[in-house]
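See below for the structure under consideration.
Note that this complex is displayed minus one protein chain, with the remaining chains in position.
Each chain gets a letter, A and B, in the order it is written, and its residues are counted from 1.
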Amino acid sequence: MKTFRKELWFNVPSRRGFVNITSQIQNCISESYVQEGLVLVNAMHITASVFINDDESGLHHDYDIWLEKIAPHEPVAGYRHNVGEDNADAHMKRQIMGREVVVAITQGELDFGTWEQIFYGEFDGKRKKRVLVKIIGE
Amino acid sequence: MKTFRKELWFNVPSRRGFVNITSQIQNCISESYVQEGLVLVNAMHITASVFINDDESGLHHDYDIWLEKIAPHEPVAGYRHNVGEDNADAHMKRQIMGREVVVAITQGELDFGTWEQIFYGEFDGKRKKRVLVKIIGE
Partner (left out) sequence: MKTFRKELWFNVPSRRGFVNITSQIQNCISESYVQEGLVLVNAMHITASVFINDDESGLHHDYDIWLEKIAPHEPVAGYRHNVGEDNADAHMKRQIMGREVVVAITQGELDFGTWEQIFYGEFDGKRKKRVLVKIIGE
């Protein structure tokens, strides 16, 4: 069995944003020389997400509006967590979008449907944060 | 290490619906001859879901009403994604219900609690769509 580990770093300049990391994950698979297996990709921060959806700017705008409606940033004082912090909403948004994805590796490639793309979802940005890539297989 | 891969196809006749795929996943495990390992089951489409919950028609009705309340289909023009499309709500519903499940395989069987059942969740149906089954173990 082969295993591979890598951390990817991101610094999203705004509070919220989505970054397509698909090619970086494919690069990790290539570096790992794993032909058949699984890749786990997870946010290492609890106010961020890794998820799979469409790379379409209109949809990303819709996600942002929708998440803000379900878990609004304001009023900051509306959350008990926000004592010396203002990111309680980000902890909620990350639960909706999810911490991690597990993707099949087949013949050395991400085994994907036509429109599947992997995103880093930032809900409390303007600082350096990490994503973990762990691959197992052979 | 053994690996196994299979695509399952679905064509849900309505826009939304839930299909119990547990026995198909167990059949994949039997075909794979994996006794101990993990099975990943994921929608290959970004407007569909694979999730685990109860096979109870009242609950499925409740899920449908609830998801429609959280991410309504109408008004279609309320989503920026809906330019020549009308499925933005399906991309939201799929995030709530999730893209994938990872299930333990023990002694050649799905290692499940009493009421756990695997479902394909369709939010933009009336066409053929795929689920990926990837098994690793030995």
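To be clear about the criterion, a residue touches a chain if its C-beta (ideal position, glycine included) is under 8 Å from a C-beta of that chain, and two chains touch if they have at least 3 such contacts.
Please read these numbers as outputs of a predicted model, since none were measured by experiment.
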item	value
Per the touch definition above, residue among A:11, A:30, A:57 or A:95 touching the missing chain	A:95
Residue numbers in chain A that touch the chain omitted from display	1, 3, 5, 38, 40, 42-46, 70-71, 79-83, 88, 91-92, 94-96, 98-100, 102, 130, 132, 134, 136
Residues from chain B at the interface with the omitted partner, ascending	1, 36-38, 51-54, 56, 58-59, 61-63, 66, 70, 96-98, 101-104, 106, 111-116, 136-138
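Going forward, only the chains that are shown with their structure count from here on.
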item	value
Separation of chain A from chain B, taking each centre as the mean of its C-alpha atoms, in whole Å	20
